[in-house]
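In this view, the complex is presented without one of its protein chains, the others remaining in place.
For reference, chains read A and B in written order, and residue numbers begin at 1 within each chain.
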Amino acid sequence: MSGDVSTAVRPTDAADGEDGRLSFDAVIIGAGHNGLTLGAYLARSGLSVGVFERRGEEGGGLCTEELTLPGFLHNVHANYHTFVGLAPAFRHLELTEEGLEYVRPEVQMASVFDDGQALCVHTDAERTHASIARISERDADTFRRLQAEARRYVDLMLETFMYGPPVGINDLTKALVTFGLDKRSEFLEAKLRGSTIAQFLDRHFESDAVKAHLAFHAAICGYATDAKGLAIGFPLLVGKIDNWQLCLGGSHRLAHTLWRDLVRHGGLVHVQCDVARILVADGRAVGIELTDGREVQARQLVASSIDVEQTVGRLLAEDPSTAALRAKRSELRHPAWSLFSVHLALSEAPHYAAAAFDPDVDRAWVMNLGYSRVGDLIADWKAAREGRLPDPHPNAAVNSLFDTRDAPPGKFTGLLRQIVPAKPQNGSIESWDEVKDEYATRCIETWQRFAPNIQDAVIASAIDTPADIERKLTNMRDGDWMVGEIALDNLLDKRPLPELANYRTPVERLYMCGSTQHPHGFITFAPGYNALQVIAQDLDLEPWWRWV
Amino acid sequence: MSGPPSTYDALVVGGGHNGLCLAAYLARAGWSVGLLERRHEEGGGLNTEEPSIPGFYHNLHAQFMEFLDYMPFYQDFDLERMGSRSVYPEAQCGITFADGRAPLIIHRPDLLDRTHKSIARYSKADADTFCELKRKTMEIDQFLAASLYNPPPVAEQGKLPNPLANPMIEPMFAHLGLDPTYTLKSPKVIIDELFETPELRMLLYRECVEWGTPVEMEMGGTAFVMSVLWLSAIWKLMIGGTHTLAHAMTQACLREGVTFLESAEVTKIVLSDSRAVGAETADGRTFQARHVVASSVDVRQTLLDLVGAENLSELWRKRTERFRYGPSHVLATTTWCLTEAPHYRSAEVDPEIDRCFYTVVGFEDPDQMMDYIRAAYGDHVPERPGAGMWVNSLFDPSQAPAGMHVATGWFFFPTADRLDERGWEEVRRTYNDRFLELWTQSAPNINSSTVLANRLYTPDQMDSKNRMRFGDFSNGAFAVDQLNSSRPFPEAAQYRTEIEGLYLCGASSHPGGGIHAGPGYNAYKAIAADHGLAELWEANGRIY
Partner (left out) sequence: MAEVFSTAWLAQWAELINSDESLPDHAPPGLWRIYLRIEGDSASPYVPQDESLHLLLHLEDGRCTKLERGAGPPGPRDLDFRFSGPAAVFEQVAAGQRDPVDAGLEGDIKIAGDMGFLLRHAELVKEIVDLYVGRLETDWPKGKPPYGGEAVSAA
């Protein structure tokens, strides 16, 4: 009674080498969103693709887990997606068709200040204007002009800067001048490359509270308030200040969506497969060896989406062509600061005291708890750099206000995040294990100060320290969640090192495609997409994604 | 906003291994399939997480794989190529003692001499009996598997199913040389009659309940053969944790073209003219099924919550309402992050116990074991917190950070409704510590200085996480009246329901819980027969 449909493995599958070992055209190390993005494009280009992931789940920072209690979904890392609709991958990989859903909360972010006042950024610019105007009419007008200007050019600029291999800061500045951008803009000036965000804010705004909120917003994007040169990116951040979106069902759903696209097009992700070595023959990458001893053949290329230290230092430890890079490992830049998170299962949503001033704060997504002047932020950056625990001014987000799927009915999932030193005591990241409980209590107490119902609403909590970040995602060395500091001399063609900035490596057919690369970490899809451009050139692939 | 299609040939409710299995076969047969999963992850009980410290992986539900060599889904869809990998530990299941007595260790069937040696330390007669029974059982394993991977026998028209009427039983007992009257007895009685060693009896009681079979269930002879003789000591360990199997299954489904609709909690199975035609989700989406809606969630949720009692006949409503959950397979999972693997006192006699896949800890005599089982089955959290423990990192370093170890175990507990929220909280707060006291007695190196963290998942949490009602891992009690041709009840035992187009494909159906994907596979057979789909079975040399 055997059927007539063959149950043999489908012949289109090209995942086997002749000797039965795993074999793919493209082997990608790390299944974070950049590795998956590159893999999906390559699979859609007809290559057989194998992605090898050390962890049990794909996604890297797109990680959603029931950390506290069953039914409460916590985004352990990435929570805010600001490139929705802009990153080309959304179109090319048809992520919406695959089931990805986002919500863009109407009250995007808010600050509640020490004096009981509050400020909200809405998706509606006029409402934002009205909110700021209650604090400063002049700043409200300035912000409206800044936002309007930034909105004009932000998409084109981000597409130009981010979704292509990097250009140098000099070329960038020259282009700015050639196209006369500095003349036609109130806020974009060539001198921004020498300015901090704090200086930019002082130049244009008058109110401490408004400046604090804008600096807070940049800080959540990983832009330190007092780092010279980061002002150049600030207008672009403002251009997307109202495009913060929440991935419904948890951030991990984006990872699943990318994974499905990859597999639908013939690729495979192998989870719980730690890579031990990149195999090099005659100066060319030909495969990988896993820690369990298996070898995987790469017929055309290997791409690494993990950090440089591991790629060059561990996976290529014996490769002579990368010896010079190994010698430069100490030049790789990681910030002294990281993030401390408290994930909470809540029986109630927070009710802010400042709702008396502006009821919209109770329905805001990203909440600044108490940075009331730029100096408060700078003090935190300073403390982090000096290894001291700052007085908590955590930011809070209750995703369940916008996504009922992330908590049991009537319950809420909450997140507190604080800028902290990566290594709080004696220069040791592990020392977090000793101080974390008390510090989490202090973070919750801060929330309680602004939302008096919150302490009683806590059902359970789970702490995620910089040490835990590194333990979970080993490429986020020292808890560096952007995998390489955001600093002007560590961006563009300087990132992560000039020798690696164009995604190629000294080993032929070995590419870097992760957050180490231009533009930087976060859910941008850009490093993977940009590596694709270089790979397409080298492999002479038809760039269907550029077809218009 | 565009999204996935809303109409499919078949909708499958629930993305556990049974839902995945059915979806894969339906898609291979050429149907468009939408798979609706409430959670953010596929796999149901194939669930591996890092609940305490990142890098320490724990299986929170399914622990071991006894069906990889039999599972049609595994073979037909080449799940190893899809990324599934396993280890087959040599020392399979053992019991260890606080007084340092010799452990008992049952090895893989291909290493029966070692099993013999271990049992013979206590009784040569028992060693002879056990090894001979195991050997003979493995000779007929394909026939035993065939009984899982086929719908249960159809009862004669108008008659109740007779659990003893199965034509397989008599030749099976004859082959094994077992007294046919054993068919009427409980596994405990059979174990006690066959073996004299108290230590072996304890281990076998535990093996029996491990699979969900109540050790004191009468008419349990076949269940004894299945759970104690066949399905023990053939356990494989999933490299990377059991969730990697769900990953491989999902990749197989994707390659067949199955559409995954996740974070999609089905709240209603839509009927039209008494036919199942679609499903509605909690967030207001609706999906249509041209031919079939198949539910892998348990029968009470499927028929009472999703279809609605008002849409059932009086008989079906009563039968469904009376379907029982637990206490036979209600478990709590205890998870431990360790700086070293346990070193047992009993290893002085047989060091293999330190490398045993599954080790029973905390019981010193058969009465303690039976008190424990009877307490759990009788609505009490057992006073003495013994457990069966797996230290997966002994075989798979990827489950713990370098040099560290993970241990995961099961406690048998009463159903989730027997304690209130506070009661279970109290259990979670205290029970692991009580177990540690016993564990330290058997393995002195496991103590507060080697335990980095621990966490306990209780039956109420199994319910809220996976909707395994009452914490019942088998989605319905194992009892003579709820097995085989009577599972979930006689009228529903062939995977079809009284609602046209609605099928059952989950563990509430034969052959029940366990990672065998039998219900999903058998439901495919039923659907294929009803809709003229390809006979995708008996492939790859299988007889089922």
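Details
Operating definition for what follows: a contact is a pair of C-beta atoms (placed from the backbone, for glycine too) under 8 Å apart; a residue touches a chain by one contact, two chains touch by 3 or more.
Quick caveat, the model's predicted, so the values are computed rather than measured.
Judged over the whole assembly, touch between the missing chain and the shown ones holds for A.
The chain not shown here is touched by just one of A:E97, A:D114, A:E159 or A:E430, and that residue is A:E159.
For the chain left out of this panel, the touching residue among A:I135, A:L172, A:A285 or A:L491 is A:L172.
In the full complex, chain A touches the hidden chain at residues 152-153, 155-157, 159-160, 163-167, 171-172, 174-175, 178-181, 183-184, 542, 544, 546-548.
By our rule, only the chains that are shown with their structure count from here on.
Chain centres here are Cα averages; for chain A and chain B they lie 39 Å apart. Interface residues of chain B facing chain A in the complex, by the touch rule stated above, are 1-4, 28-29, 40-41, 48-50, 53-55, 57, 76-78, 81-83, 239-241, 243-244, 247, 250-251, 254-255, 257, 259-263, 265, 282-283, 397-398, 401, 457, 461, 464-465, 534-540. Those residues of chain A whose C-beta lies close enough to touch chain B in the complex are 1-5, 7, 9-10, 13, 15-16, 54, 56-57, 64-66, 69-71, 73, 96-99, 101, 248-250, 252-253, 256, 260, 263-264, 266, 268-274, 291-292, 404-405, 408, 468, 471-472.
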